[in-house]
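Every protein chain but one is kept in place in this view of the complex.
Entry: chain A
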Amino acid sequence: MNVTRGFTGRPRVHHPGLPPGQYDAGDDWPVLSAEVTPDLAPADWTFRIDGLVAEPRSWDWDEAHALPASVYEGDIHCVTSWSKFGVRFGGVSLDAFWDAVRPDASATHVVAYAHSGYTTNLPLADLTGGRAWIAWEYDGEPLAAEHGGPARLLVPHLYFWKSAKWIAGLRLLDHDEPGFWEQNGYHARGNPWEEQRYSGD
């Protein structure tokens, strides 16, 4: 351990929900996107699932909203080291979408892509079993554009760069394929509890 002379850190109570190397951002919600925030109206938003599925298809805003509503209440963790406790997102569980498209047994990975063109890769297993959402509400309000509104992917058990803003679609593959940040040195999976920040962690 390399102790920094004179550094004590801010007085802290250990929060069991705080992964290693993270701090509590409190009411702040930093914005960290690489691109210009797209001007995307709900009426122009579409969401598609294709690749290794029995029935590829797309949903528009109203069709997606007709699916059973689902809420995530819990924490989120950004690789830039802030975490946010007790957030509340509203949307639809990805399981509702999986029921419709029926993934192939051969599908192992997913590339999530955004209306901005941003991409990120995930193991399919991280997007099933009630652990991932398409979210369009935050705290009961429409999700702000800078946070990915009208709709974003939400995978709260992984670092937040996996939760692609302005989500446009998911493509199922039988292999892993790095997305934007992953090609730029970030970890393929991004589990905050194992501090999988950069490739090689």
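Keep in mind that, in the parts below, a contact is a pair of C-beta atoms (placed from the backbone, for glycine too) under 8 Å apart; a residue touches a chain by one contact, two chains touch by 3 or more; residues count from 1.
One rule holds for everything that comes next: contacts and distances are computed from a predicted model.
Student: Assign the chain not included in the display its UniProt protein name, restricting the answer to "Ferredoxin reductase", "histidine kinase", "Sulfurtransferase complex subunit TusC" or "Binding-protein-dependent transport systems inner membrane component".
Tutor: So the chain that does not appear here would be "Ferredoxin reductase", according to UniProt.
Student: Return the single residue from A:16, A:86, A:140 or A:200 that touches the missing chain.
Tutor: A:200
Student: At which residues does chain A meet the chain that is not included here?
Tutor: Residues in contact with the chain left out: 1-10, 12, 20-21, 23, 28, 30-37, 48, 51, 80-82, 111, 113-119, 146, 168-169, 171, 173-175, 177, 180-181, 183-185, 197-201.
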